[in-house]
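Removed from the display is one protein chain of the complex; every other protein chain stays in position.
Chain nomenclature is as follows: A, B and C, assigned in order of appearance, with residue numbering initiated at 1 for each chain independently.
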């Protein structure tokens, strides 16, 4: 692999000069529904067990069986495991995409080619390993099982080439099949046969090697949706209403499992939660609104089309001040869009969701750990602020595999916000549902069923006074709407503050990003500093409305690059609208083709601007 | 009435010094469902017949019978008939609000008081005319009719006081009751009795007088919703699907009447249109989408909650490029809000409606004439641009009474956009549904049923190539999304351009407004120039996305006051997001209490800023 | 679903009920509906039946959608929390409430537009889930609040004030509820106070979804000739299926029905509904097909058969299906909502 090749992605691929240790991208091209997923996870997890930081991204189609799928594994000793577009190794198993996949490779890349596909190979600048997988598998199992088992064979070949630890692979196989020992054994056999075959037939290579490391101490491998589900269960959610939609369904499906295991009363085995699969998103959100009103910690999870359907109820939650939580695992829109591709295209939509003047609180998890934490946080904030709180995850976080420090048990307690009880009332506490007693715009509420005759109030989506009676009076309307603005200002400091990382000595260039762009941004900063002597400061936005630290950050930088995975620069638009004085400082770096963002996108933009500036100096 | 009083609204009320001719505000306070509306319209129309510019605003409750209603009539010889908050004459008929209504009057104002309400009068700085309406009506009719007829009595009193032409009133009564001659006669009798009574019992006054004028030649009185309905029928709409919601229902109900009268085939009496009252807004919009796809000129009318429910389908219309039109008669939101109060709170929401990156074309009628024109224009634009087009009316335009030049018959022809026919295909025209053949981002379409074997294509809300086949390829997705941006740029110059009025010699202060704020803005400019020597330029935005003339206008002014009837400065936010360089130039003037905006709001802001600037100089 | 606790002696027109509450405790704000609106009569029936039954107002959640009918939730039980939500979504909102707090008695009032038009799908799915609640439909065949357009419960051939004729098949919420497995379905008329009260009390005693469709004329927009929901029309075209009465479980009197003349339905809490024959003919409300056939005939005849149309005991309500803990989830203490740190760490180990 030549240095030229490496240059095409602006320093993203390692410059090969001698042996690159612990820095490689392996891509597996298969068809979905063929069972290749378990082979891919075995491979990824084996690298994890070797102690090397690694990520696994599944690019699957919106289909159940037969359409092309790619699994992209990036191992990087320094922890740079954001997506990198050009694989060093391609495992080509799918005739449908083989030609295009092969043609897209960088010169010098390694190609592990199922031998039945060799007809698709039309270039000679690759290192090609033809593998008779079908023949090998025929020697191992019979019948339909072959289709499944054939996948673990490429694990053997790549293990040979990259020097992956055999024990790690076997441990990984055990993990993968859990109690299904027979399946595990079969896979181990197949793996070993294939490794054997590879050792005999494929020359080993020295360009890329993996070596045991200790970077994964205390770490786990987890998908964001499962992390969110843990947040649901440990966050004290009591009502979960949902409607299946990719890529959010597994949040709920995992939650159901965890609920069932961990949230039944030890004495009676009765559930301390309720989960309902609703008939649609209007219903699931309405259930959450009803439950939130009645005092449950209630939430739902959905994706773009669901958000659209929940609009009217979102406005009700805002205006009647009912605690609700929506986890939006963003997928590519508009419309049905690309249900199995990632993006950050719902931010603006969620922020302003529903007709009329209303805005919502958005938490923006930037890691699977924050999927877990922010889900719990959202349940607290919704009750504290008595409003709708979104957790804006995305498909990349939600459905891909991330290595992370094991999460810590919850540190923050479950808080319920301002609730007036029968006791309070008995003690003479005055209760006016929409009165700003504390000066923070957040009022007090009673829960239905509170056994006191002064507890009741009447909730409506129509204009009301501070004692919750119906009113069409101009001043009542305006006062209430202004209080809601005040409450939203309160939210600015209640939500998770942005995280800021400054370059040594600081920089006049600031980067702002959020959500799943984090790793790519950090890698870009790293390369800019390392290769281009360009230092940058970095603010990772973790919620909207944004706090004072964001103002401060923007103010103190000459230029801000705002990285977003959407077309319309959605967060840039929000900041410009709310902070006109910063409007011209913000330059947008946008990525919206459905693939998780990679550092190259950011690099390219900053380098281009840099050279333009230099040119004009 | 003292000059002080007049000053409190910054010159909005006339300074009384001698007799004010043709400049008065009369407010009638009644309960709804009592039949007072016809008396109010008689009064308003009589002033119209006198040739004096006049407006009638109905402030009615979200209720069918019994709750307070106000009707606000403003007559102004110079045409300043935007709302003016402080009436010169209050007709107090409703015990429920009498006290508050009376207390809100400016000192010196005239109070026409139903005598049964005199207990509510607790101030002595008003000119009070106590009227024994109930006694008078008892002498005219019996039974239940009294309740209705009593209202026309106040018309008699005010006619006496203001010198309203008796013939004009009688003509107005005839108009009001149409063929119901008996009712007309009864009302005439009652009116005359009351006039007689007033002449005998109430001293005439010289402060406010109405005199015949000739300002209303060629004019009509019409509600915006009826104007829209005429636009529907003459715009060649073929499918109208709707769901009742205040304040949009009457658009459809009027359209049904006009359709029935004017859009049946003369030969067969068959309908050249179809109207369906759907089961909800999801369905009405889905019907519009289906009809638009199949080649109908299809539309719906709704209000905020409907917009929220239509979100998902709006995204489908955008992304699959299906011509659809939504008339949004805005009412106060969020949530159910104040269904019978006006605002401009859906602009931002409609612009960005639906999840993912999408934006829609919005027409912003600023007069009832534009309600008519823009409805027709929207039907054309939707087909030309193959997208969703909103007409953003509001309750003030839609349900209040406006004097306007009679509309002209449609001048623009019905255009259908780029449709490829069987003949075209026969002649070898190549057809690729989503290919940008013309370089404007707008592609060609065929209609279902086109009798040619190459006509068919497959429509979907998922990713597609330019030949409309399914695709998850990153580049296909991105190309298509970028073309949609390009199409949106094309829309900028296709939509109605903003209207600009510059002060003589120009000003460095620009005002931008849209929709029903127009009259109030013009009045404010007039007063600023007249009383405060402050000249301003004015751009009335008529559509989003905004055209180059808006850029030009903002660029050439030092400061821009953007007047909006919403809390969150919605259009300001859009401009700031799209034109960061102008962000700091824009100052928002916001009004959002449910009442139609009045010039005083704008005046107050500009004067405050003016004095602050002067102070700091 | 009942929240009653201590038995108390019933009496004719008692000053206080068995909870020692006066009738005033069951009243709400003054109605702002049109004078003579059928809905106001239903409000009165609700007040009286809950007073009579001795339902604890502090344990009631009042729910509604949007419409004139939905507004009425403000006009009764001023001491109960109320939620006038959005158009058509009362059913799933009530579902959420029922899950959050099993101890509440959920009383929903909705309109025919709210339920049978925009809310139809959600309504049917609520019925299917057997959400514990009373779902009252105040059915006037039109959209009152938006000024009288036809709703989906308008009969074929019914005429609007302005003259248009409805061509569409009527939606019968009772029939659909039965089709979806509802265990308590009644129809009544806003003016039939006694019957309505008995049906409402029976609904309080019913553990799952209880649907009562009350024909409730709109005096302003649908009370003209040609309407099949005008006061006049309904009075002339309705009949009682039975002479219905409700005997609360805490009653001390002996039930004095003559066997053979009266059918008795035992409710889950021990209360009884008695159904006396009318003109000697007996209607069996436990026979699904009788019920559906009757309703279908009613459509053809444009006639309202009123009374308890269908009753089926023993269907599990949603909260039981979900095996929920009996206390309200809403007020479970934090420690019961969060598994231990050990559990947490055990979970973490699975991902290593």
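Simple rule for what comes next: a residue touches a chain if its C-beta (ideal position, glycine included) is under 8 Å from a C-beta of that chain, and two chains touch if they have at least 3 such contacts.
All figures in this text were calculated on a predicted structure; none of them were measured in a lab.
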Partners of the unshown chain among those that are drawn
A, B, C
Have a look at B:447, B:529 or B:604 and name the one touching the chain we're not showing.
B:447
Would you mind spotting which of C:24, C:286, C:321 or C:345 touches the chain that isn't drawn?
C:321
Among C:16, C:29 or C:180, which one touches the chain that has been omitted from the display?
C:180
The one residue from A:249, A:324, A:367 or A:566 touching the chain left out of view is A:249
Touch as defined at the start, partner being the missing chain; which of B:88, B:101 or B:312 qualifies?
B:312
On chain C, residues whose C-beta touches the chain left out of the figure
117-122, 124-125, 128-130, 152, 167-169, 171-172, 175-176, 179-181, 288-289, 292-293, 296, 316, 321
Across the whole complex, the chain not displayed is touched by chain A residues 33, 62-67, 243-246, 249, 277, 279-281, 305, 335-336
Had the left-out chain been drawn, it would touch chain B at residues 219-222, 230, 233-239, 241, 258, 262-263, 265, 268-276, 278-280, 282-284, 286-298, 312-313, 316, 406-407, 409-410, 413-414, 446-453, 455-462, 470
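By our rule, only the chains that are shown with their structure count from here on.
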Chain centre separation (chain B, chain C; CA means) in Å:
41
Distance in whole angstrom between the CA centres of chain A and chain B is 44
Could you tell me which residues belong to chain B and also touch two or more other chains?
62, 305, 335-336
Listing for chain C: what residues touch at least two other chains?
86
